[in-house]
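Report on one structure; see the data block that follows.
Yeah, one chain of the complex is gone here, protein chain that is, but the others are all in their spots.
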Amino acid sequence: MNDFNLLLAVFLLVNLMIALMRVARGPTDADRLLVALLFSTTGVAILLLLASAEDTLVLIDIALVFALLAAITGAVFARRAWWPEEEKDGNS
Amino acid sequence: MEIPELLSIIFLVTGAAFFMAGTIGLLRFPDVYTRLHVLAKVDNLGLGFIILGLLFQAPGLMAALKIIVIWLLALAASSTVSFLIARQALNRGVAPWKAKEQKI
Partner (left out) sequence: MILRTVFLRIVLFVAAWWVLTQGRTDSWGVGLISIASALIVSLILLPPGLFRFSFAGLFFFLNYFLSQSLKAGIQVALMAVRLNPDLHPSIKLISLRLPEGLGRVILVNTLNLLPGTLSANLTSSSLCLHVLDERQPNEAQVRDIEKLIAHMLCVELEES
């Protein structure tokens, strides 16, 4: 069972690496941020699999923080970094 | 092999399959909106199945409840963020991809 969980964790990790192609292709910053969100969803899954396989319950807490940070990252990106051009003062 | 273990494996594999489909969709779908659909629906379902599978391995009720709470938080987070990104993309004037343009 433990080996099986580890195998799945590696599979999800490879899956994540392939998704990095979307960062390279873009074309907009939002497309790149999507992958960051995918990292958090997949990251939570991987950490929970590892926590179960290795019996290290502290990894569950890390998964929790991952899930919360994803919300903050996305919200900050949408509200601050990617604000519509015309609403920035002085620029363009 | 015992039945809980078998169920656990079935759910975990299903979850991993959804994650794979999610990555394929992320690479294949044509614009940021359709990719957001993939991220919000497919990957959260994948996480749901992984967590369902792990529930069968959980050492106790408290541990099981905790990972369910994590799943709910992840759902709420990704749903909210999807909405914020979609709204921002629209405000920015990122045009949605249309099926007709593809066929011409």
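We call the chains A and B, going by the order they appear; numbering starts again at 1 in every chain.
Note that a residue touches a chain if its C-beta (ideal position, glycine included) is under 8 Å from a C-beta of that chain, and two chains touch if they have at least 3 such contacts.
On a predicted model such as this, the values are computed, not experimentally measured, just so you know.
With the whole complex as reference, residues 17-18, 21-22, 24-25, 28-31, 33-34, 36-38, 40-42, 44-46, 48, 62-63, 65-66, 69, 75-76, 79-80, 82-83, 86-87, 89-91, 96-99 of subunit B touch the missing chain.
Note that in this section only the chains that are shown with their structure count from here on.
Those residues of subunit A lying in contact with subunit B across their complex are 1, 4-5, 8, 11-12, 15-16, 18-19, 21-22, 28, 30-31, 33-35, 37-38, 40-42, 44-45, 48-49, 52, 55, 57, 60, 63-64, 67-68, 70-71, 73-75, 77-79, 82-85. Chain contact summary for the complex, subunit B toward subunit A: residues 5, 8-9, 12-13, 15-16, 19-20, 22-23, 26-27, 32, 35-36, 39, 43-44, 46-47, 50-51, 54, 57-59, 63, 66-67, 69-70, 73-74, 76-78, 80-81, 84-85, 87-89, 91-92, 94.
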